[in-house]
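With one protein chain withheld, the remaining protein chains of the complex are depicted in position.
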Amino acid sequence: MEIKELLEKVKTGEMELSRAEEILKELPYENLGYANLDHHRQLRNGYGETVYCESKTAEQIEGILHSFQKMGSNVMGTRVKPEQYTYLKERFPELIYHPEARIIMLMDHPVEQVGMVAVCTAGTSDIPVAEEAALTAEFFGSRVDRIFDVGVAGIHRLLARTEEIRKANCVVAVAGMEGALGSVMAGLVENPVIAVPTSVGYGASFGGVSALLTMLNSCAEGMATVNIDNGFGAGYMANQINHLAVGAGKKEA
Amino acid sequence: MEIKELLEKVKTGEMELSRAEEILKELPYENLGYANLDHHRQLRNGYGETVYCESKTAEQIEGILHSFQKMGSNVMGTRVKPEQYTYLKERFPELIYHPEARIIMLMDHPVEQVGMVAVCTAGTSDIPVAEEAALTAEFFGSRVDRIFDVGVAGIHRLLARTEEIRKANCVVAVAGMEGALGSVMAGLVENPVIAVPTSVGYGASFGGVSALLTMLNSCAEGMATVNIDNGFGAGYMANQINHLAVGAGKKEA
Amino acid sequence: MEIKELLEKVKTGEMELSRAEEILKELPYENLGYANLDHHRQLRNGYGETVYCESKTAEQIEGILHSFQKMGSNVMGTRVKPEQYTYLKERFPELIYHPEARIIMLMDHPVEQVGMVAVCTAGTSDIPVAEEAALTAEFFGSRVDRIFDVGVAGIHRLLARTEEIRKANCVVAVAGMEGALGSVMAGLVENPVIAVPTSVGYGASFGGVSALLTMLNSCAEGMATVNIDNGFGAGYMANQINHLAVGAGKKEA
Amino acid sequence: MEIKELLEKVKTGEMELSRAEEILKELPYENLGYANLDHHRQLRNGYGETVYCESKTAEQIEGILHSFQKMGSNVMGTRVKPEQYTYLKERFPELIYHPEARIIMLMDHPVEQVGMVAVCTAGTSDIPVAEEAALTAEFFGSRVDRIFDVGVAGIHRLLARTEEIRKANCVVAVAGMEGALGSVMAGLVENPVIAVPTSVGYGASFGGVSALLTMLNSCAEGMATVNIDNGFGAGYMANQINHLAVGAGKKEA
Amino acid sequence: MEIKELLEKVKTGEMELSRAEEILKELPYENLGYANLDHHRQLRNGYGETVYCESKTAEQIEGILHSFQKMGSNVMGTRVKPEQYTYLKERFPELIYHPEARIIMLMDHPVEQVGMVAVCTAGTSDIPVAEEAALTAEFFGSRVDRIFDVGVAGIHRLLARTEEIRKANCVVAVAGMEGALGSVMAGLVENPVIAVPTSVGYGASFGGVSALLTMLNSCAEGMATVNIDNGFGAGYMANQINHLAVGAGKKEA
Amino acid sequence: MEIKELLEKVKTGEMELSRAEEILKELPYENLGYANLDHHRQLRNGYGETVYCESKTAEQIEGILHSFQKMGSNVMGTRVKPEQYTYLKERFPELIYHPEARIIMLMDHPVEQVGMVAVCTAGTSDIPVAEEAALTAEFFGSRVDRIFDVGVAGIHRLLARTEEIRKANCVVAVAGMEGALGSVMAGLVENPVIAVPTSVGYGASFGGVSALLTMLNSCAEGMATVNIDNGFGAGYMANQINHLAVGAGKKEA
Amino acid sequence: MEIKELLEKVKTGEMELSRAEEILKELPYENLGYANLDHHRQLRNGYGETVYCESKTAEQIEGILHSFQKMGSNVMGTRVKPEQYTYLKERFPELIYHPEARIIMLMDHPVEQVGMVAVCTAGTSDIPVAEEAALTAEFFGSRVDRIFDVGVAGIHRLLARTEEIRKANCVVAVAGMEGALGSVMAGLVENPVIAVPTSVGYGASFGGVSALLTMLNSCAEGMATVNIDNGFGAGYMANQINHLAVGAGKKEA
Partner (left out) sequence: MEIKELLEKVKTGEMELSRAEEILKELPYENLGYANLDHHRQLRNGYGETVYCESKTAEQIEGILHSFQKMGSNVMGTRVKPEQYTYLKERFPELIYHPEARIIMLMDHPVEQVGMVAVCTAGTSDIPVAEEAALTAEFFGSRVDRIFDVGVAGIHRLLARTEEIRKANCVVAVAGMEGALGSVMAGLVENPVIAVPTSVGYGASFGGVSALLTMLNSCAEGMATVNIDNGFGAGYMANQINHLAVGAGKKEA
């Protein structure tokens, strides 16, 4: 919920004054002791909030979800382990879990999905990271086209989908092992490519370093790279670019 | 020059038939033996062409420039050493050299600059890489705002410029040493940030690896990273995003 | 207990001669076979003793605790696993365990806390390491101000606490992932900053290497770095500096 | 010159109003285009200013020196190459150069040296880095005791100097190759040790990485580490600690 | 010259007995003091000999060339610097130098070239390493098809040559930067691919490590990798495979 | 089954038209959503298909096996965990499991084994990787000679088997720790050697990096290297070379 | 048992002819399929045999023990897990297990221990590796002096034992973390020092790499290094040197 919208709701009586007060008094930060929550973004642009859950306790995540829920935000949690989900599901029955992507979502209100982001993987094993990217882009309001297992060792599988991929405003290329998907992709499309190396592989893949270096060293133009297995980061930036392209970006918002 | 434009010029008599033939017969690739030139992009979207000159001989660059010039393309060369420039200047008197950025430009026709890309550096020493990014974005048609020496060790210098930076459709953050500029920046603006680590530093900076890792591991949302010292790659992608935002991207083109 | 104090206690009859003998005859080292204990420090300056428990057996730790207890020392153990604690608690009922920081304390006498050390973290996940630093500084006699989750991706959270942080004689900055907290902090305060990289992160954080390199390469003045996750080392040195500042250091003690 | 002092000089007529105006109007930053100078520190605490000259042009350094000189600051430049010095000496005849440490100093007013910092090296080859540390500490107002070539392979050379080293409020331990000096030192003294790894060595020293790792992994208490060859950083922090100990720190300032 | 051939020449009087003796008495090794030459291979299979010249003095190379020349061998030297060539050319007027590939050849007798090896590069800058591979394969008796600048960022340039490449019994894929050429190639052809990473690139290419890792981690089947810039090794093995395929391998030899 | 064979079977009535249609209509790719299967190879050359099972779910592998089985292909799965096998065995009773090599095979028709590939190991611990190589080569139609525990620290064990090894058209050298087997082997035989580093070792073996580097840096001629523990890749390429040598390669097929 | 001894036993009737035959017929190697056992050493010099058990199955170790037992050898196994020991103990009731050092011994005949090897550790946590070294040296016939927890952070603990250490013909210095023990030791004694880095440590110790680099880069004379945690290798070589010094080496044997 954005500030403008909040004020209008108060004006129209849709929101009680006391609730509006409660929301506004948390500004600029809500300090939970173990976490300082920034409620600015949601209020500024209506975007949802996200929580990186990897090394937080279930209790800490619970506190953060409560705080954002109270503010009327949509919230997405990443890197959520099944046991964390089980704990949280009991406290937030409306919580949704995507186990492959390890993502939870607690939706306050629906989000319209616009434009198009293409999320592609080199192999079957890269799908969990790709789903993290795809769900993130969808959470923030992008339509997503999933195109999986089109790695460069069978280049014709990729070429067969090129026209489809070119329709996206931004492409997310997810690949482990040699990680060459991004380079080939950036040479085929004209819009920006966000490359995500994955930790899929063994031996000299060094947990994704091989794919990361491949992507950083690409001689294809129009590609940038995020951290290994960082599907979230790629989905977030792809959504930014998609919204800029659609015109639903800062100019209109 | 785009294909549509070429055909119209033939139709209107602005271009002679023989010249049009010469251009079209090179399609799809022109093989110089040591290089296979792709003239598609220029014809498809009117963008200029670029040559990575680092490990090419001056003679090879000369051949490539001739080929693109013949096609009516603007051409930009990166990583050009002074002695390469001296050789080329004699053969292409209209050649322009930006020594700090090590860039040459051979312009066939002017390019309109639209929108806004902000190019920021952490320190004075990062300026050459930043200039490579800025000139690249300008070459491809973006307006650029240069904001230099605003590194995080003196955070108020950066905060003083935040409003200005927020006006850009895309931000390029150039930093060596600890490379923290990108993270802070991405937390301050809402549009995408392209982070460029530089090889500025000594000891455990390992030629830019420290800054690269900082950028890849940023917990700020909305940032992706290119190779160490790859100002060109950042400028190229910033231009793509800027054009998508301006609406002068593929939709209108 | 210091030597001077010991002798005075003998003189005043507060300590029996036989007990004083027992203490003094262990000088300079007590050899337990698997460990050579140095009782000098406690005797010289009344500081407590510490034991790194990571790869010691519970039996070995028990022996060391007994030996220090016998000497009238406060003892702190770091990197203590819950099962080690369970074993030791049965033998030392007065033992205190801080599970998040994995620290045990066996106190012979209270310690006055003076001056001020600020312990800050970039994120919630860095808190365990920060607690190790904070408890260590407290064990050795420093007052500690805990300021958590003020990472640079939301720079205003940190700026809001700057005045508070400046009051400390020494700042401990704990951060994983990109580890930029230290640089920004050192630019904001005038007293020394001890930076502690943590192993929080994934992918190209390489178990804390990314944060470590960021901190080593900081262009901010007035910062030095300890090993990844070494909250103990940072807390120890922060206490040294704090005591030098307070004047309760070696000159007066 | 501090603000208080400036105002008093105006009051007493020692400084003309126009000069005071010129100084104050630059606040908070002076933007030279390629550099944003922060004049706060000098005004706040009377400390001098420093410039990292490694990758700046001689012209850029000249501009920065002029700017600080105009403000009445002492200025020190680090990593100055002989040819940079030659250029600058012609423009600032009072400039002093320490070639071994690659440091220039442009002094506006003398600085009193108080307390004691010990700067030690393992070998003869580590002296240039040690001199950078020593000169930095002296520039900021610390007395320095230089103790060179006391590496651990001849441990008695170090033991012979222990009493002398213990008199310092802070010790800087400079060592390349195996870098063990810091560990032994921190075990011998009770005040903080700042360890500086140097790039002295060959083969598996990897340009100082071996010494850096040794220092980070020290099991001695009371030591922190700066970047490879970063004598400046160690000297700066040693001076901070020394001033805190002397009581000339922030409490009195 | 093979042993069988030597004996036949003696029998037919084509070779004098004294010359045959001189050759045979060097068996099995000729010890030059600084080098132990193995004349077995030439005698066993008529293949030529090779010398790695990188860190040998011109005098040492001269001695080795003389020794092989005396045995009637063809000799090829790799990594020969221009000044080494100048020295050697005066002593061996028939010496041939390929400056781009840094190869010298001293031919005793012509070698028939059979079958087909394809040597491909990703970019123009990879040509020197590719030439080392191509000349090596030719020296040992393979026909070579050179296909340069067909990197994956412009995948259609490669696809246009696929049929031609498939005709080879073995493919050498030479690429720096992201090094993805090998993977795509191995997916397109059915014969073995020898991948050669090159040190072309900058920043996170780490002198060829990026390309090396890409190649080692390829999920394409039928590819193996040699050291960075080791065109010689790839050309040698490609020739072995080509001869096995042609049937001029050990079975017929 | 190859296309020619398929058509002949239709012609002779051995295969029903509807079955042939089913096979052909999947061309060129069968998209299972999570995987794009390429049935070309089997149809082109009668080779079997392979599935890398490491990070696929048992359900995904089941789907892929079904698809290939339906096409009349032999299928081999690598890196299969016992629990995956248990799941699959219930659904494909004819499935064979080689637990040491972690390979499953689902055979539609027998494969003739020709020529000879030698698979050698340095130690007992390298046998699992060697078995992966050996079974792969056998799956694709090569005879295999297994020669285990002939590492270079007891060089006479290897020399005793040299004559036997020389009979192979291609040698696979599998070694962990110092990984020197490949170099010595390549110096002893004249046919190509595929070196496979294994992750056997501890400490500075870094999970196989030591052996990998040894193999890449070999000064022996005629060797190329695959990824750490990549027995499959080595077996595949050894089979390619063996078939080229036997003449059952593409020329006759 | 040595060959000479064996023949004498036959001559004197102490050994039956058939048993001697059985032993001799295994020469030079006994091939168990998964292992090629070298019985030469035992026969040549009466030394015992060793088996590296880390990645062997209990069944394989059993076979190897049987084979050596049959030959009358003493056998020692290293890196033996408790479950491997349990399996083996049932089959070899006389087997002895040293759990801390993970060593098993199966003794055919006693070994005289001569000379002196000193085995020292920096900390308590390094003892398991030190015990591996000490037991190895004892197994091969050296007397061993164990001196534990004398790390350099408390240098006086080491100095107090110097005279004792100097009596050894060879010193083994075992240390993790910063690994500086070796350097200090080599500066204190005149006989050779074998340094063993251990994987004790955390963070930037990188599993022992820090200690390894420290030891390799030592500027002390008279020290060489073995692999991380390789107590066996150090003990073996210390025994060799000790026997050379005692004169029970090859000259007398």
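For clarity, chains are labelled A, B, C, D, E, F and G in written order, and residue numbers in each chain start from 1.
One rule holds for everything that comes next: a contact is a pair of C-beta atoms (placed from the backbone, for glycine too) under 8 Å apart; a residue touches a chain by one contact, two chains touch by 3 or more.
Bear in mind that the values here come from a model prediction, so they are computed numbers and not experimental data.
When the full complex is taken into account, the listed residue touching the unshown chain is G:Glu221, out of G:Glu22, G:Glu59, G:Glu94 or G:Glu221.
Here one chain is not drawn; of F:Gly77, F:Gly141, F:Gly201 or F:Gly235, the residue touching it is F:Gly201.
Contact between subunit E and the unshown chain involves residues 28-29, 33-36, 38, 54-56, 60, 197, 199, 207-209, 212, 227-230. Touching the omitted chain from subunit F are residues 122-123, 151-155, 159, 177-180, 183-184, 186-188, 201, 203-206, 209-211, 213-221. Where subunit D meets the omitted chain, the residues involved are 124-125, 127, 148-150, 154, 156-157, 160, 200, 202-205.
The rule is simple: only the chains that are shown with their structure count from here on.
The interface formed by B-E recurs in C-G: of the pairs listed in C-G, D-G or A-B, only this one shares over half of its residue-numbered contact pairs with it. Taking each chain's centre as the average of its CA atoms, subunit C and subunit F sit 55 Å apart.
We define each chain's centre as the mean of its Cα atoms; on that basis subunit E and subunit F are separated by 28 Å.
As a whole-number value, the distance joining the C-alpha centres of subunit A and subunit F reads 39 Å. Residue numbers of subunit D whose C-beta contacts span two or more other chains: 209, 212, 216-217, 219, 221, 227-228.
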